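What follows is an incomplete set of chains from the complex, kept in their original frame.
Per-chain residue numbering starts at 1, and chain names A, B, C and D are given in the order in which the chains are listed.
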Amino acid sequence: MKIRPLHDRVIVKRLEAEEKTSSGIVLPGSATEKPDMGEVIAVGAGKIQENGAVRAMSLSVGDKVIFGKYSGQTVKVDGEELLVMREEDVMGVVEG
Amino acid sequence: MKIRPLHDRVIVKRLEAEEKTSSGIVLPGSATEKPDMGEVIAVGAGKIQENGAVRAMSLSVGDKVIFGKYSGQTVKVDGEELLVMREEDVMGVVEG
Amino acid sequence: MKIRPLHDRVIVKRLEAEEKTSSGIVLPGSATEKPDMGEVIAVGAGKIQENGAVRAMSLSVGDKVIFGKYSGQTVKVDGEELLVMREEDVMGVVEG
Amino acid sequence: MKIRPLHDRVIVKRLEAEEKTSSGIVLPGSATEKPDMGEVIAVGAGKIQENGAVRAMSLSVGDKVIFGKYSGQTVKVDGEELLVMREEDVMGVVEG
């Protein structure tokens, strides 16, 4: 079973701590608006602009992304906890 | 009797717990902004854009959707409790 | 005596409880933002868009509409209590 | 002496209670956002749109209008208390 996000939303699966460390990213543990890290598993068709045209997404499935710790909403699909958020809430893509 | 939603609104019927589970979606029960699940039973004609054109809806009748637990407004029609919300408040469509 | 609503406003007369029930709509009585039901008795000429053009109204006189319980402002005309609200505040049209 | 309202403002003279009653409008006396009634005695040249064009006013001098009780600002001209408000704050025109 899959969720197709609407418009400019993406679905993100949080990476486990060990995966983050192996990526070389250490996320500071104390403050309230520190970013978190995950993998994009679904992207919407794109944001509908004021003129009605659909704007293509910048993110693709498989992108490793960082995002605000409290961005998005949680949903459990087939026993897996996922996050639904707008592309705009994603801060950047982890490369290399 | 039916309700035709205005503009970019949709009418959604919440799915019962058993239906959600059979879909493979388990909705966490404790937090305040967790998404809920339902079926679209009516869609508006589309959002009226700033330039006056009507933008077609992305959702169709029959779509199974997830949305914020407190999205929309409740109305009882022919003894059935329904939700009226804007398409924008729908997070995604459950597929397969 | 009549009131011609300005721009994108409509004038709505609340339906009595018995009329609502005969329509098959039962409005839940406890919560604070549950919708109410009424009949449109006057519509404005349309919303003036940013580009100056007037956008036709979606609602017509005679439409039975549902709207938020606290939408609009009350005015008494010829002893009758009416509501003035923007078309945008109307959630949907009751059909059939 | 006259005041020429700027842009999309109008100047309104509140009607006395007897005038309102003869119009068949009874304004409820208790709540905080009930509309009031008056006559338009001056209108601005029109709202300046984002594209710089001036949008003609919907209201004309002589229109009897209803508006929110606390809309506009009071000014006394030649001993007469007047209200200056934006056309947008006028809810409708009383006809017939």
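As a convention for this text, contacts are C-beta pairs under 8 Å (C-beta built on N, C-alpha and C of every residue); 3 or more make two chains touch, one makes a residue touch a chain.
Quick caveat, the model's predicted, so the values are computed rather than measured.
**Student:** Total subunits of the complete complex, with 4 given?
**Tutor:** My count for the entire complex in this file is 7 copies.
By our rule, only the chains that are shown with their structure count from here on.
**Student:** Between chain A and chain C, what is the separation of their C-alpha centroids in Å?
**Tutor:** Once rounded, the distance between the two centres reads 41 Å.
**Student:** If you average the CA atoms of chain A and of chain D, how far apart do the two points sit, in angstrom?
**Tutor:** Chain centres of chain A and chain D, defined by C-alpha means, are spaced 51 Å apart.
**Student:** In whole angstrom, how far does the Cα centroid of chain A sit from the Cα centroid of chain B?
**Tutor:** The computed centroid separation for chain A versus chain B comes out at 23 Å.
**Student:** Return the residues of chain A touching two or more other chains; collapse runs of consecutive numbers into ranges.
**Tutor:** none
**Student:** If we count contacts the way the header does, which residues on chain B are in touch with chain C in the complex?
**Tutor:** These residues of chain B touch chain C: 1-7, 9, 11, 42, 44-45, 48, 50-52, 73-79, 81, 84.
**Student:** Which residues of chain D touch chain C once you look at their complex with the stated criterion?
**Tutor:** Within the complex, chain D contacts chain C at residues 23-28, 31, 33-35, 49-51, 53, 55, 58-59, 66, 68, 87-88, 90-96.
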